[in-house]
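Omission of a single protein chain aside, the complex is shown with its protein chains in their original locations.
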């Protein structure tokens, strides 16, 4: 899709505020954290930085071009700056031709990032099928191991740009990068796919945390996947 | 009921979108997962496949006949496919004369499916009384053991059709089938009954997970049910 | 207050549906469970039985007199029965001159009822101050021990009437009775007080469950209440 009337509920000026409210309600964008960016035609729409994400209005959205130059900014008296995540979102736009890129501060991601060394791995959960492998352009299968790489956090968001790009180069199979003790960047060919994947990833990490508390392993083989109860629990998670 | 005006809020074209939003809010249908189907007269109404369930509109609903032939489809430019759960919903319509069939990806179900071998069993919780036994046509009693059978997950949703049907034949007492590491199918004579049962089942599984973490057994006898604290905790769950 | 226009949002015909939606959202009245009753003047307003509580409309409400005779019923084609909790609500109206009585199936209550033998006890939490002792007519203090008695569950809701009444006679200090493995009845002089108390009680039970998981005792003395961390944890809960 390359154009939509401004009045359409799925125009990025309307959709970004709506998705920000949804992210806020799910605890992914409280305290001004998190961020959302959507591409329409050749324009990239971005939320402002450092404001309550659930209160953003259509007129608060920035438009930038492919070189991150601001084309349209909110009224000066609103005193808004463009999202600090902008260069990170552009990793996804430039390296993966993404249609949208989302950033969540979900507590599930933060906990998972402390429980895994280099990547989060999980297999044999139905919701894995909601994740697309961008190399093969196919959805993962139920029996596949989902792998989400982790990069280290730094002092300033923009200084993550190079390490996120390097991680994406090393992991062509991934649509998401976890930032340790911080959150996750997730992108997709369309905003629907990016939103669906951030929901699947968050679900899988939340299930993984509950599995760990119950003593259940995250990555199993086909035979183990058909076990239940003590027989399964005796296989300890490999992640730890 | 065999007919309702299209403007009625409980017409399936309006009700399915409303219930999908509710399922989404409860975490049962995120990331395009889950599904809902309702029968009215001789028509079966189905949600589309692989779209954000909380954004479905009345015009996105499919109508099929008793042989799963599509009678009415959304506009071609919407580019929608009928729910992949269709043949599974029809197990409930054909074998049990159901009025509605619901599919949830609840995390509670997924966890329970890893903690039980062949079926989930729990007794002596008031909410068990919300479950009807389709053989006796009566609600379970407080002292009864609820049993929900588990089938193994497979690569493609439609390939669950035969094993779900076999499970239903073997378990005439059940209104629900758990799919291991995936979710649950629940049906009832009406959408109200199906919805009430999916809520009761989810509540019971969530309580069971909390009981397990606290060291409390899931299935007790009448005398044990009146115990509290250490006296009860020393009876370990049988499920594991 | 003895009268209110039917259009007033706090008239029981409007307020009961609103509070039922709130109870549903909090997980206290899913699967047709739970119930709400409010008195206005000499009329007692009651929700119908066995229907999705979050979808009740003003016309679905029953009015009964002080002898539980139905004065006004919903239209016959609605095919509704008055709440099965009616005789239990009337324990509160008759024995305590209550203005409202609420019934929740909260999972927190159900778990607490399995972890305590005869009553739930907790002290030194600010929210205890939201509970009124009906003997002294005063709110509890921060240092007081809240005690909520537990009765055993039975097969049919109405058969709890006598044991609830006996429990209320033995425990004149209480505004609430826990039904083991079932839920809680809470009443107050007004609907605002009853609602405030059910919220405080649920909060206290939820905190108690989290305290137990963290190894923290529920009932402490003034000196212990000022401890934090390991010094406090070494005092084990008395309840178990």
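Note that the chains take the letters A, B and C in the order they are written out, and that residue 1 is the start of every chain.
In the analysis below, a contact is a pair of C-beta atoms (placed from the backbone, for glycine too) under 8 Å apart; a residue touches a chain by one contact, two chains touch by 3 or more.
Keep in mind that what you see is a predicted model, and the values were worked out from it rather than measured.
Although it is not drawn here, the omitted chain touches the following shown chains in the complete assembly: A, C. When the whole complex is considered, the residue among A:179, A:201 or A:225 that touches the unshown chain is A:179.
Interface note: of A:30, A:68 or A:163, the residue touching the hidden chain in the full complex is A:30. Against the chain not displayed here, subunit C makes contact via residues 124-127, 130, 141-143, 192, 195-197, 199-200, 202-203, 206-207, 210-211, 213-214, 216, 225-233.
Mapped onto subunit A, the interface with the missing chain covers residues 27, 30-33, 51-52, 105, 107, 110-111, 113-118, 150, 152-155, 179-183, 209, 212-213, 239-240.
The criterion applied here is as follows: only the chains that are shown with their structure count from here on.
Identification of common neighbours of subunit B and subunit C yields an empty set. Rounded to the nearest 5, the angle that brings the Cα atoms of subunit A onto subunit B is 90°.
When chain centres are set by their Cα atoms, the one at the greatest distance from subunit C is A. If you average the Cα atoms of subunit A and of subunit B, the two centres end up 29 Å apart.
Averaged C-alpha coordinates give centres for subunit A and subunit C that are 41 Å from one another.
Contacts with at least two other chains are made by residues 213 of subunit B.
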